[in-house]
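Some chains have been omitted; the remaining ones sit where they do in the full complex.
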Amino acid sequence: MVERSLRVKVAGLRLENPLLLASGIVGVTVDSLTRAIESGAGGAVSKSIGLEPREGYRNPTLVATDSGLVNAVGLSNPGARVFSEELAAVKGRRLPIVVSIFGGGPAEFGRVVEMLDGNEFLAYELNLSCPHVEGVGTEIGHDPEVAASVVRSVRSRTKKPVFAKLSANTHRMVDVAKAAVDSGADGLTAINTMRAMTIEVETRRPTLSHKFGGLSGTSIRPIAIARIYELYQAFKVPIIGCGGVSTWEHAVEMLLAGASSVEVGTALYNGYGVFSDINQGITNYMVRKRFKKVQEMVGLGHKF
Amino acid sequence: MVKNVRETRDISTVFFVDPECSTARPGQFVMVWEPGFDEFPMSLSNYDAKGVSSVTVKPWGPGSGALVGARRGEVIGIRGPYGRPFTVEKCGALLVGGGTGLAPLLPLAKALVKAGAHVTVVLGGRSKSDILFEKQFRRVVKRKNLFITTDDGSHGRPGYPTDLAEELVRERNVTRVYTCGPEVMMRKAYDISDRAGIEYEASLERSMKCGIGICGSCTVGRNLLCRDGAVLDAKALKASLEEFGLLQRDASGRYIKV
């Protein structure tokens, strides 16, 4: 068998392969992030961490439908102080962890960074795009000016690379991205879940306790591909693709659209083996199509 | 919801029909949705080929409280069965359970007997009126293989079920301990099995949001309890001894005492 390195460099991050665990999927604890990495992910993004501990919404917080997964977990997280301690405990192990953070505005984002920044991790992903938590979600991600001030606040407090995670629930995504990039974001992550709801017909109730949630999984991939394609046309900074990837074809499709690396979330439904399966598929494809590096594939869908 | 049977002072068994549960195996759980209240994991205490199934529940929050009060005909949501079941094979089995932890042990006992195992059961409870499924277990195992303990000595042997378990491990040809109940009890049973060098499987409990390996709220070390468990064996637990029986994560992901 021909060997291929899957190594990628994304805004200074060196990853063994282009796959990352997406934020909020199993990665509430450093143990879970580690398991994803040991299962073959090039990196792992933590659950979004806020200033204070949050229990999130009452169950049901997730519902699997024939249209994909709809969730309103409600940004449950142990808070920046506790998570900082968890990170401190794995110091020296050089785990390729990206920490996702959220907050109610620039000041709160800044304080979260101050509490976490001393630890060993690769980068920040700013969750500007949770579609179902009032005050910390889309209010920030749909408004270019607020997004800019959040990115500036984070930028001034860390030397680590900063990725802004975008929402496709707005037609202004490219404007928000521009604000983030102009304010110092090193890269963009697209996309978060799509605002959604399901109603259960026997009980006639919205299924989720929070009623509104976010749609993820296969259903949203064509939306993600379109948004990544638009971002690649508009910006030079690297893009982390996210949304509905569960096979190597999906991952390659996202690279071709312009993503430099690819997050996998809902597909964890099929177990941690998804990372090595996808990597194997990408390797086979590269051999067959004679690509030497993953980077060569990035954005190739724009050639035509 | 088809039937609600009061088992003890505070524990009820709620029967329902769900065709998917006809494929359940002992130790698997379902996510029970009590509309308007909550959704929570519950071990299956009965299931048959037609999907007539049950969970056995002790009220501890708004959801389980509502479930215990549920009436015939009411609609509840069931997802599952989920999770890794207990190992069912011919062996020298000792089942140690307390409280509603006996729920998954009942179908397990039936399956083990069917598989030709030698099955001994210890039922624990605080007091006589807390002992669950005594009648049901009597139908499955011989009188000499069924033991009862109560903390207050009001029925069976006084003391903890694990005290008796320790004796039984010494006296009988026990090759695997199966346990479910309060985590402190299960940890004790783990230590007993570990010392005796025999196999061990326990069905643990953690806060669960999704039940399908997505949300990460149910971790025990690197294991996701909903996928890799709820039944974990000694090997899986050995890596989490600083946690097992001592700490668990709350809904925010912080450690709290079990």
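Letters A and B name the chains as they come in the text, with residue numbers starting at 1 for each one.
FYI, contacts are C-beta pairs under 8 Å (C-beta built on N, C-alpha and C of every residue); 3 or more make two chains touch, one makes a residue touch a chain.
Being a predicted model, the structure only gives us computed values, none of them experimental.
Chain composition of the entire complex in this structure file, expressed with the shown labels, reads A x2, B x2.
Operating definition for what follows: only the chains that are shown with their structure count from here on.
Look at where the CA atoms of chain A average out and do the same for chain B: the two points lie 36 Å apart. Within the complex formed with chain B, the chain A residues making contact are 24-29, 31-32, 34-35, 47, 53-56, 58-62, 64, 69, 71, 73, 76-79, 82-83, 200, 202-203, 205, 209, 266, 268-269, 271.
Chain contact summary for the complex, chain B toward chain A: residues 33, 35-36, 38-40, 63, 75, 77, 79, 209-210, 212-217, 219, 221-222, 224, 227, 249-254.
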